[in-house]
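With one protein chain removed, the remaining protein chains of the complex are shown where they sit.
In this document, chain identifiers A and B correspond to the written order of the chains, with residue numbering beginning at 1 in each.
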Amino acid sequence: MQIPDVDPRAFLHPQALVDPGARVGARTRVWAYAHVLPGAAVGTDGNLCDHVFVEGGVRLGDRVTVKSGVFLWDGLTAEDDVFIGPAAVFTNDRTPRSGVRRAEWDRTLLRRGCSIGANATILPVTVGEWALVAAGAVVTRSVPAFALVLGNPARRTAWVCRCAERLAFEGALASCACGRTYRLDGDTVSETTADGD
Amino acid sequence: MQIPDVDPRAFLHPQALVDPGARVGARTRVWAYAHVLPGAAVGTDGNLCDHVFVEGGVRLGDRVTVKSGVFLWDGLTAEDDVFIGPAAVFTNDRTPRSGVRRAEWDRTLLRRGCSIGANATILPVTVGEWALVAAGAVVTRSVPAFALVLGNPARRTAWVCRCAERLAFEGALASCACGRTYRLDGDTVSETTADGD
Partner (left out) sequence: MQIPDVDPRAFLHPQALVDPGARVGARTRVWAYAHVLPGAAVGTDGNLCDHVFVEGGVRLGDRVTVKSGVFLWDGLTAEDDVFIGPAAVFTNDRTPRSGVRRAEWDRTLLRRGCSIGANATILPVTVGEWALVAAGAVVTRSVPAFALVLGNPARRTAWVCRCAERLAFEGALASCACGRTYRLDGDTVSETTADGD
(Lines give C-alpha, C1' and ligand atoms only; values in the text may rest on other atoms or scores of the structure.)
Protein backbone atom coordinates (compact mmCIF):
# COMPACT_ATOMS: atom_id res chain seq x y z
CA MET A 1 0.00 0.00 0.00
CA GLN A 2 1.27 3.40 -0.94
CA ILE A 3 0.81 6.38 1.34
CA PRO A 4 -0.75 9.09 -0.81
CA ASP A 5 1.54 12.02 -1.47
CA VAL A 6 -1.23 14.59 -1.36
CA ASP A 7 -3.41 14.45 1.72
CA PRO A 8 -7.07 14.04 0.67
CA ARG A 9 -7.90 17.00 2.90
CA ALA A 10 -5.63 19.30 0.89
CA PHE A 11 -7.27 21.65 -1.62
CA LEU A 12 -5.82 21.77 -5.12
CA HIS A 13 -7.20 24.38 -7.51
CA PRO A 14 -8.14 22.83 -10.87
CA GLN A 15 -5.32 24.87 -12.45
CA ALA A 16 -2.73 23.88 -9.81
CA LEU A 17 0.01 21.50 -10.90
CA VAL A 18 1.17 19.12 -8.18
CA ASP A 19 3.51 16.57 -9.74
CA PRO A 20 3.45 12.91 -8.67
CA GLY A 21 5.89 12.47 -5.82
CA ALA A 22 5.23 15.88 -4.26
CA ARG A 23 3.89 15.76 -0.72
CA VAL A 24 1.18 18.19 0.43
CA GLY A 25 -0.28 18.07 3.95
CA ALA A 26 -3.84 18.25 5.22
CA ARG A 27 -5.82 21.44 4.68
CA THR A 28 -3.01 23.05 2.68
CA ARG A 29 -4.34 24.96 -0.31
CA VAL A 30 -2.55 25.11 -3.66
CA TRP A 31 -3.89 27.74 -6.03
CA ALA A 32 -3.97 28.40 -9.76
CA TYR A 33 -0.76 28.16 -11.80
CA ALA A 34 1.15 27.00 -8.75
CA HIS A 35 3.56 24.14 -9.48
CA VAL A 36 4.98 21.73 -6.90
CA LEU A 37 7.72 19.40 -8.13
CA PRO A 38 8.37 15.75 -7.28
CA GLY A 39 10.14 15.39 -3.96
CA ALA A 40 8.94 18.66 -2.45
CA ALA A 41 7.41 18.39 1.03
CA VAL A 42 4.75 20.87 2.13
CA GLY A 43 3.24 20.60 5.63
CA THR A 44 -0.33 20.99 6.84
CA ASP A 45 -2.55 24.08 6.89
CA GLY A 46 -0.37 25.92 4.39
CA ASN A 47 -1.25 28.26 1.57
CA LEU A 48 0.56 28.27 -1.75
CA CYS A 49 -0.97 31.14 -3.73
CA ASP A 50 -1.22 31.63 -7.48
CA HIS A 51 2.00 31.35 -9.53
CA VAL A 52 4.05 29.78 -6.72
CA PHE A 53 6.79 27.34 -7.75
CA VAL A 54 8.32 24.76 -5.38
CA GLU A 55 11.37 22.77 -6.41
CA GLY A 56 11.84 19.16 -5.35
CA GLY A 57 14.40 19.75 -2.61
CA VAL A 58 12.25 22.26 -0.70
CA ARG A 59 10.89 21.55 2.77
CA LEU A 60 8.02 23.62 4.21
CA GLY A 61 6.67 23.16 7.73
CA ASP A 62 3.09 23.54 8.91
CA ARG A 63 1.03 26.73 8.55
CA VAL A 64 3.41 28.25 6.02
CA THR A 65 1.98 31.00 3.81
CA VAL A 66 3.55 31.58 0.41
CA LYS A 67 2.00 34.51 -1.42
CA SER A 68 1.76 34.82 -5.18
CA GLY A 69 4.74 34.74 -7.49
CA VAL A 70 7.27 33.19 -5.11
CA PHE A 71 9.73 30.59 -6.45
CA LEU A 72 11.35 28.27 -3.92
CA TRP A 73 14.58 26.52 -4.94
CA ASP A 74 16.43 23.41 -3.90
CA GLY A 75 18.29 24.19 -0.68
CA LEU A 76 15.44 26.12 0.97
CA THR A 77 13.76 25.06 4.21
CA ALA A 78 10.97 27.00 5.94
CA GLU A 79 9.95 25.98 9.45
CA ASP A 80 6.43 26.21 10.87
CA ASP A 81 4.44 29.45 10.68
CA VAL A 82 6.67 31.21 8.17
CA PHE A 83 5.15 33.98 6.03
CA ILE A 84 6.60 34.66 2.58
CA GLY A 85 5.20 37.82 1.00
CA PRO A 86 4.28 38.29 -2.64
CA ALA A 87 7.09 38.14 -5.20
CA ALA A 88 9.77 37.63 -2.54
CA VAL A 89 12.78 36.18 -4.34
CA PHE A 90 15.18 33.48 -3.17
CA THR A 91 18.53 32.29 -4.49
CA ASN A 92 20.76 29.26 -4.13
CA ASP A 93 23.85 30.36 -6.04
CA ARG A 94 25.88 33.48 -5.19
CA THR A 95 27.94 33.33 -8.40
CA PRO A 96 25.56 32.15 -11.13
CA ARG A 97 26.66 31.45 -14.69
CA SER A 98 24.57 29.85 -17.39
CA GLY A 99 25.17 26.13 -17.68
CA VAL A 100 27.11 25.81 -14.40
CA ARG A 101 25.51 23.38 -11.97
CA ARG A 102 26.77 23.17 -8.38
CA ALA A 103 27.44 19.86 -6.65
CA GLU A 104 25.46 21.36 -3.78
CA TRP A 105 23.29 24.45 -3.79
CA ASP A 106 23.70 27.21 -1.21
CA ARG A 107 21.16 26.84 1.57
CA THR A 108 18.46 29.16 2.90
CA LEU A 109 16.83 28.52 6.26
CA LEU A 110 13.71 30.41 7.34
CA ARG A 111 13.28 29.82 11.06
CA ARG A 112 9.93 29.42 12.77
CA GLY A 113 7.47 32.27 12.44
CA CYS A 114 9.64 34.70 10.50
CA SER A 115 8.11 36.95 7.83
CA ILE A 116 9.66 37.81 4.47
CA GLY A 117 8.25 41.05 3.09
CA ALA A 118 6.91 41.63 -0.39
CA ASN A 119 9.51 41.73 -3.17
CA ALA A 120 12.38 41.17 -0.74
CA THR A 121 15.50 39.47 -2.16
CA ILE A 122 17.06 36.80 0.02
CA LEU A 123 20.61 35.60 -0.60
CA PRO A 124 21.40 32.15 0.85
CA VAL A 125 21.23 32.96 4.60
CA THR A 126 19.36 32.06 7.77
CA VAL A 127 16.47 34.28 8.84
CA GLY A 128 15.89 33.93 12.59
CA GLU A 129 12.69 33.10 14.45
CA TRP A 130 9.98 35.76 14.20
CA ALA A 131 12.31 38.12 12.36
CA LEU A 132 10.69 40.54 9.91
CA VAL A 133 12.32 41.32 6.57
CA ALA A 134 10.80 44.53 5.23
CA ALA A 135 9.27 44.82 1.78
CA GLY A 136 11.90 45.45 -0.87
CA ALA A 137 14.86 44.59 1.39
CA VAL A 138 17.92 42.86 -0.11
CA VAL A 139 19.19 40.46 2.54
CA THR A 140 22.86 39.56 2.11
CA ARG A 141 23.66 38.34 5.64
CA SER A 142 21.83 36.19 8.18
CA VAL A 143 19.14 37.90 10.24
CA PRO A 144 18.88 37.45 14.04
CA ALA A 145 15.68 36.30 15.71
CA PHE A 146 13.14 39.10 16.29
CA ALA A 147 15.11 41.54 14.10
CA LEU A 148 13.51 43.97 11.66
CA VAL A 149 15.78 44.50 8.66
CA LEU A 150 15.23 46.82 5.70
CA GLY A 151 17.00 48.50 2.76
CA ASN A 152 19.51 47.50 0.08
CA PRO A 153 21.63 46.00 1.52
CA ALA A 154 19.36 45.19 4.46
CA ARG A 155 20.32 46.56 7.89
CA ARG A 156 18.70 45.92 11.26
CA THR A 157 16.77 49.00 12.36
CA ALA A 158 14.61 47.62 15.18
CA TRP A 159 13.44 44.56 17.08
CA VAL A 160 9.93 43.22 16.72
CA CYS A 161 7.54 41.17 18.78
CA ARG A 162 6.13 37.85 17.71
CA CYS A 163 3.00 39.89 16.83
CA ALA A 164 5.23 41.93 14.44
CA GLU A 165 4.94 45.25 16.28
CA ARG A 166 8.17 47.08 17.17
CA LEU A 167 9.65 46.56 20.62
CA ALA A 168 10.75 49.53 22.74
CA PHE A 169 13.46 48.29 25.06
CA GLU A 170 13.97 50.03 28.38
CA GLY A 171 17.39 48.79 29.30
CA ALA A 172 17.38 45.05 28.65
CA LEU A 173 13.63 44.55 28.90
CA ALA A 174 10.68 45.18 26.61
CA SER A 175 6.95 44.60 26.95
CA CYS A 176 4.70 44.58 23.92
CA ALA A 177 1.13 45.87 24.04
CA CYS A 178 0.09 42.33 23.07
CA GLY A 179 1.38 41.10 26.46
CA ARG A 180 4.59 39.37 25.42
CA THR A 181 7.89 40.27 27.09
CA TYR A 182 11.49 40.16 25.83
CA ARG A 183 15.05 40.40 27.01
CA LEU A 184 17.94 41.96 25.06
CA ASP A 185 21.34 40.46 25.79
CA GLY A 186 24.05 42.03 23.62
CA ASP A 187 22.80 41.50 20.07
CA THR A 188 20.37 38.74 20.98
CA VAL A 189 16.69 39.07 21.80
CA SER A 190 14.81 36.26 23.54
CA GLU A 191 11.19 36.00 24.57
CA THR A 192 10.49 35.86 28.31
CA THR A 193 6.71 35.69 28.20
CA ALA A 194 5.61 33.58 31.17
CA ASP A 195 2.95 31.58 29.37
CA GLY A 196 4.45 31.67 25.87
CA ASP A 197 4.37 28.47 23.87
CA MET B 1 -32.18 38.87 -16.55
CA GLN B 2 -28.60 38.92 -15.42
CA ILE B 3 -26.17 41.57 -16.60
CA PRO B 4 -23.13 39.71 -17.89
CA ASP B 5 -20.04 40.18 -15.73
CA VAL B 6 -17.64 40.11 -18.66
CA ASP B 7 -18.48 42.52 -21.44
CA PRO B 8 -18.82 40.60 -24.71
CA ARG B 9 -16.39 43.08 -26.26
CA ALA B 10 -13.63 42.13 -23.81
CA PHE B 11 -10.88 39.78 -25.02
CA LEU B 12 -10.03 36.80 -22.84
CA HIS B 13 -7.04 34.69 -23.86
CA PRO B 14 -7.93 30.97 -23.90
CA GLN B 15 -5.52 30.49 -20.98
CA ALA B 16 -6.91 33.42 -18.98
CA LEU B 17 -8.93 32.60 -15.90
CA VAL B 18 -11.78 35.01 -15.16
CA ASP B 19 -13.87 33.59 -12.36
CA PRO B 20 -17.65 33.91 -12.34
CA GLY B 21 -18.56 37.12 -10.56
CA ALA B 22 -15.57 39.09 -11.84
CA ARG B 23 -16.44 42.14 -13.91
CA VAL B 24 -14.38 43.06 -16.98
CA GLY B 25 -15.25 46.04 -19.17
CA ALA B 26 -15.47 46.47 -22.92
CA ARG B 27 -12.31 46.10 -24.98
CA THR B 28 -10.22 45.15 -21.96
CA ARG B 29 -7.80 42.32 -22.75
CA VAL B 30 -6.93 39.57 -20.26
CA TRP B 31 -3.91 37.48 -21.25
CA ALA B 32 -2.56 34.02 -20.56
CA TYR B 33 -2.27 32.78 -16.98
CA ALA B 34 -3.94 35.92 -15.69
CA HIS B 35 -6.50 35.26 -12.96
CA VAL B 36 -9.33 37.60 -11.96
CA LEU B 37 -11.26 36.63 -8.84
CA PRO B 38 -14.99 36.92 -8.10
CA GLY B 39 -15.92 40.44 -7.08
CA ALA B 40 -13.07 42.21 -8.85
CA ALA B 41 -14.08 45.11 -11.07
CA VAL B 42 -11.98 46.01 -14.12
CA GLY B 43 -12.99 48.95 -16.32
CA THR B 44 -12.98 49.36 -20.07
CA ASP B 45 -10.05 49.45 -22.52
CA GLY B 46 -7.67 47.92 -20.00
CA ASN B 47 -4.83 45.47 -20.43
CA LEU B 48 -4.10 42.70 -17.92
CA CYS B 49 -0.95 41.00 -19.20
CA ASP B 50 0.26 37.44 -18.64
CA HIS B 51 0.50 36.19 -15.04
CA VAL B 52 -1.51 39.06 -13.54
CA PHE B 53 -3.59 38.25 -10.46
CA VAL B 54 -6.54 40.39 -9.30
CA GLU B 55 -8.18 39.76 -5.94
CA GLY B 56 -11.91 40.20 -5.40
CA GLY B 57 -11.78 43.53 -3.61
CA VAL B 58 -9.77 45.32 -6.30
CA ARG B 59 -11.20 48.19 -8.33
CA LEU B 60 -9.57 49.28 -11.60
CA GLY B 61 -10.77 52.24 -13.65
CA ASP B 62 -10.78 52.60 -17.43
CA ARG B 63 -7.67 52.38 -19.62
CA VAL B 64 -5.57 50.80 -16.86
CA THR B 65 -2.49 48.86 -18.00
CA VAL B 66 -1.19 46.09 -15.75
CA LYS B 67 2.00 44.52 -17.09
CA SER B 68 3.03 40.91 -16.51
CA GLY B 69 3.52 39.40 -13.10
CA VAL B 70 1.62 41.97 -11.05
CA PHE B 71 -0.57 40.78 -8.15
CA LEU B 72 -3.30 43.15 -6.96
CA TRP B 73 -4.68 42.61 -3.46
CA ASP B 74 -7.88 43.46 -1.63
CA GLY B 75 -7.66 47.10 -0.61
CA LEU B 76 -6.22 48.39 -3.89
CA THR B 77 -7.95 50.89 -6.14
CA ALA B 78 -6.51 52.23 -9.38
CA GLU B 79 -8.23 55.16 -11.06
CA ASP B 80 -8.43 55.75 -14.82
CA ASP B 81 -5.29 55.71 -16.99
CA VAL B 82 -2.98 54.15 -14.40
CA PHE B 83 0.10 52.27 -15.64
CA ILE B 84 1.51 49.44 -13.52
CA GLY B 85 4.86 48.19 -14.77
CA PRO B 86 6.03 44.57 -14.91
CA ALA B 87 6.47 42.77 -11.61
CA ALA B 88 5.55 45.83 -9.55
CA VAL B 89 4.58 44.54 -6.11
CA PHE B 90 1.79 45.72 -3.83
CA THR B 91 1.00 45.03 -0.17
CA ASN B 92 -1.96 45.34 2.15
CA ASP B 93 -0.40 44.43 5.50
CA ARG B 94 2.56 46.30 7.02
CA THR B 95 3.13 43.68 9.75
CA PRO B 96 2.45 40.30 8.14
CA ARG B 97 2.49 37.04 10.05
CA SER B 98 1.39 33.67 8.74
CA GLY B 99 -2.18 32.84 9.69
CA VAL B 100 -3.07 36.36 10.86
CA ARG B 101 -5.99 37.85 8.98
CA ARG B 102 -6.85 41.53 9.42
CA ALA B 103 -10.42 42.71 9.95
CA GLU B 104 -9.59 45.27 7.30
CA TRP B 105 -6.62 45.35 4.92
CA ASP B 106 -4.43 48.41 4.52
CA ARG B 107 -5.44 50.41 1.47
CA THR B 108 -3.51 51.48 -1.62
CA LEU B 109 -4.87 54.20 -3.90
CA LEU B 110 -3.35 54.86 -7.30
CA ARG B 111 -4.69 58.19 -8.52
CA ARG B 112 -5.55 58.99 -12.11
CA GLY B 113 -2.77 58.62 -14.65
CA CYS B 114 0.08 57.71 -12.32
CA SER B 115 2.77 55.22 -13.40
CA ILE B 116 4.32 52.54 -11.21
CA GLY B 117 7.73 51.49 -12.53
CA ALA B 118 8.94 47.96 -13.11
CA ASN B 119 9.68 45.93 -9.98
CA ALA B 120 8.73 48.81 -7.69
CA THR B 121 7.48 47.87 -4.21
CA ILE B 122 4.48 49.83 -2.95
CA LEU B 123 3.54 49.82 0.72
CA PRO B 124 -0.08 50.77 1.45
CA VAL B 125 -0.03 54.44 0.39
CA THR B 126 -1.61 56.87 -2.05
CA VAL B 127 0.24 57.63 -5.28
CA GLY B 128 -0.86 61.01 -6.63
CA GLU B 129 -2.16 61.90 -10.08
CA TRP B 130 0.39 61.54 -12.88
CA ALA B 131 3.17 60.73 -10.40
CA LEU B 132 5.96 58.48 -11.64
CA VAL B 133 7.44 55.81 -9.37
CA ALA B 134 10.80 54.77 -10.80
CA ALA B 135 11.71 51.18 -11.57
CA GLY B 136 12.94 49.37 -8.46
CA ALA B 137 11.76 52.04 -6.02
CA VAL B 138 10.47 51.02 -2.58
CA VAL B 139 7.64 53.40 -1.73
CA THR B 140 6.98 53.68 1.99
CA ARG B 141 5.12 57.01 2.08
CA SER B 142 2.44 58.60 -0.07
CA VAL B 143 3.60 60.27 -3.27
CA PRO B 144 2.39 63.74 -4.33
CA ALA B 145 0.82 64.39 -7.71
CA PHE B 146 3.36 64.87 -10.54
CA ALA B 147 6.25 63.68 -8.34
CA LEU B 148 9.07 61.43 -9.56
CA VAL B 149 10.27 59.19 -6.72
CA LEU B 150 13.10 56.66 -6.77
CA GLY B 151 15.41 54.61 -4.56
CA ASN B 152 15.04 52.43 -1.44
CA PRO B 153 13.36 54.03 0.40
CA ALA B 154 11.89 56.15 -2.37
CA ARG B 155 12.59 59.89 -2.30
CA ARG B 156 11.24 62.62 -4.57
CA THR B 157 13.96 63.81 -6.93
CA ALA B 158 11.99 65.72 -9.55
CA TRP B 159 8.57 66.71 -10.86
CA VAL B 160 7.20 65.29 -14.09
CA CYS B 161 4.70 66.33 -16.70
CA ARG B 162 1.61 64.38 -17.58
CA CYS B 163 3.67 63.20 -20.59
CA ALA B 164 6.21 61.79 -18.06
CA GLU B 165 9.10 64.12 -18.99
CA ARG B 166 10.83 66.05 -16.21
CA LEU B 167 9.69 69.58 -15.49
CA ALA B 168 12.22 72.41 -15.14
CA PHE B 169 10.64 75.03 -12.91
CA GLU B 170 11.72 78.65 -13.27
CA GLY B 171 10.44 80.09 -10.04
CA ALA B 172 6.90 78.76 -9.62
CA LEU B 173 6.23 78.04 -13.30
CA ALA B 174 7.20 75.31 -15.71
CA SER B 175 6.42 74.65 -19.36
CA CYS B 176 6.93 71.21 -20.87
CA ALA B 177 8.03 70.74 -24.47
CA CYS B 178 4.72 68.93 -24.98
CA GLY B 179 2.91 72.23 -24.37
CA ARG B 180 1.54 71.65 -20.89
CA THR B 181 2.19 74.18 -18.13
CA TYR B 182 2.45 73.80 -14.35
CA ARG B 183 2.58 75.81 -11.16
CA LEU B 184 4.60 74.89 -8.05
CA ASP B 185 3.10 76.10 -4.77
CA GLY B 186 5.16 74.95 -1.79
CA ASP B 187 5.31 71.18 -2.19
CA THR B 188 2.33 70.98 -4.52
CA VAL B 189 2.37 70.94 -8.31
CA SER B 190 -0.78 71.64 -10.30
CA GLU B 191 -1.37 71.77 -14.02
CA THR B 192 -2.29 75.14 -15.51
CA THR B 193 -2.57 74.14 -19.15
CA ALA B 194 -5.24 76.36 -20.70
CA ASP B 195 -6.97 73.67 -22.73
CA GLY B 196 -6.13 70.69 -20.49
CA ASP B 197 -8.87 68.16 -19.90
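Heads up, the rule we're going with is that a residue touches a chain if its C-beta (ideal position, glycine included) is under 8 Å from a C-beta of that chain, and two chains touch if they have at least 3 such contacts.
Here the structure is a predicted model, which means the values were calculated and not measured.
Considering the full assembly, B:N119 is the residue among B:T28, B:T77, B:N92 or B:N119 that touches the omitted chain. Only one of B:D19, B:D106, B:E165 or B:E191 touches the chain withheld from this view, namely B:E165.
From the set A:H13, A:H35, A:R162 or A:R180, the residue in touch with the chain omitted from the display is A:H35, counting the whole complex. Taking the complete complex into account, residues 15, 32-33, 45, 49-51, 63-65, 67-69, 81-83, 85-87, 113, 115, 117-119, 132, 135-136, 151-152, 160, 162-165 of chain B touch the chain not shown. Those residues of chain A that touch the chain absent from the view are 17, 33, 35, 51, 53, 69, 71, 73, 87, 89-91, 95-100, 119, 121, 123, 138, 152-153.
As a convention for this text, only the chains that are shown with their structure count from here on.
With each centre defined as the average position of its C-alpha atoms, the distance from chain A to chain B rounds to 28 Å.
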